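Accompanying notes for the structure given below.
Missing here is one protein chain; the remaining ones are kept as they sit in the complex.
Going by the order they are written in, the chains are A and B; count residues from 1 in each one.
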Amino acid sequence: MKSMLAIIRRDLLLAMRRKSEVLTALFFFMIVVSLFPLGIGPEPALLRKIAPGVLWVAALLATMLGLQRMFAPDHADGTLEQMALSPTPLGLLVGGKIAAHWLVSGLPLVLLAPVLGLQFDLDAGALGVLVVTLLVGTPLLSLIGAIGAALTLGIRGGGVLLSLLVLPLYVPALIFGAGAVDAHISGLGAGGHLSLLAALLALAVFFAPWATTAALRIALE
Amino acid sequence: MNNKIINWFRYASPQSFYPLAGRMVPWFWALTAAFGVVGLYISFFVAPTDAQQGEGYRIIFIHVPASWMSMFIYCVMAAWAGLGLIFNTRLSGMMASALAPTGALMAFLSLWTGALWGKPMWGAWWVWDARLTSELILFFLYIGFIALQSAIDDPRRADKAGAILALVGVVNIPIIYFSVKWWNTLHQGSTINLTKAPSMAQTMLWGMLLMALCFWMYSIAVALMRARAIILERETHTEWVKQLVEVKS
Partner (left out) sequence: MLTATGLTCVRGERRLFSGLDLAVAPGEWLHVQGENGAGKTSLLRMLTGLAHAEAGEIRWNGESIRVLAEDYRRDMLFLGHHGALKEELTPLENLGLAAALDGAELAEKDALDVLRRFGLRGREELPVRFLSAGQKRRVLLARLVTRKAKLWVLDEPFTALDVKAVDMLAGLIGEHLSDGGMAVLTSHQAMPIAGCKVVKL
């Protein structure tokens, strides 16, 4: 457990020393979201309708940006080898890395989303639901993405391949996440969607680190 | 019982599987042709014309079996992949890679025939029907599997990485299917359902079953042929491959 905290601290420290990477993903998120009104038109009713989907899709894409860097630097400089050879189970260290990835690239999206939601004329209730869905959903994205990042480690064309592998697996998260906000806006209540999203997260917390660890061991061999 | 297990493991080595598969392939092709001829005859000439949909509905005799196969092949692929990870047998990975293109073809065929059917039925090539949408995502999963395997140079690593992806995919397929279905009912509430044929006649059911068997035999035949090609490719440096008649000549 202590090693897990150590690796989270290390990755946060590294992120602090290369701030530009974190900020790039954030600005990407903002720009993509802001492009939609320009492409579709500023009509408030229409914007309100597309807001959940747009914000969620933009969050998916912004998460994808950082995914490839989840294990690649550690793989390149041999740290990953040392992690695999450390007496601490690799699964714990991988869990730490996923948590750090979420803190660096998922959590800022959650915090930024309500501000961007205002651009789409969402009311306070809808913004609240949006934040909750992203809060439950972005860890899920990091967890599933980690499997893809580990599978494509050190492969030529890994970045494009990574999105090909991971995006189809993001479909349920997108449906329940954006759907919850939609359901809230149309007065159906977001409870059902949210509990399904949380169930998915629970499932991923159990299986994703395990699959990621297996994929990493294969990549190291 | 014991004997059986030993036998299975004997055929798990590429060397003994190769000639066995070679002997089996013609039989599966013959069955494909037999089921295909009878199945197509029933579907086109015996099955009655549908009262609402006219003659156009007959495409389901291709569409439905293709959809079944595309889902079934992914499960078989994942099963082989799992076996390969557990027992570390080389053949399992080869079988998984051999099945993937056929599965992708089936998914594509299902999408294509779905579009062909959709046009006269609903006046649109594509509708966001739950089944069509999940089929599309399944197609992406196949493409991802094939792309991942072809991007890795070392075949053993490709097998193992593909296996993990296939297993992750097989866990996700039901989740994706139900989420898409849920999404579909919320957004459209439409009653059109692609595969719910109106009051299926007995002969229609027979036609569909025969066509499914035909697709089944075809998939096995093609997968075996592809597996043989993969074995030759990967084992070129071994003695037994050099001794093969077809390699020598």
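By our rule, contacts are C-beta pairs under 8 Å (C-beta built on N, C-alpha and C of every residue); 3 or more make two chains touch, one makes a residue touch a chain.
Because the structure is a prediction, the values reported are computed rather than measured.
Chemist: If I consider the whole complex, including the chain that's not displayed, which of A:83, A:104 or A:129 touches that chain?
Modeler: Here the residue in touch with the unshown chain is A:83.
Chemist: For subunit A, which residues lie in contact with the unshown chain of the complex?
Modeler: On the subunit A side, contact with the omitted chain comes from 2-3, 6-7, 9-10, 13-14, 17-18, 76-79, 81-89, 93, 220-221.
Here is the rule we use: only the chains that are shown with their structure count from here on.
Chemist: How far is the middle of subunit A from the middle of subunit B, if each middle is the mean of its Cα atoms, in Å?
Modeler: That gives a centre separation of 32 Å.
Chemist: Which bits of subunit A are touching subunit B when the two form their complex?
Modeler: Counting only subunit A, the residues touching subunit B are 147, 151-152, 155-158, 161, 164-165, 167-169, 171-172, 175-176, 179, 182-183, 196, 200, 207, 211, 214-215, 218-219, 221.
Chemist: Which residues of subunit B touch subunit A once you look at their complex with the stated criterion?
Modeler: 85, 137, 140-141, 143-144, 147-148, 151-152, 157, 160-161, 164-165, 167-169, 171-172, 175-176, 179-180, 182-183, 186
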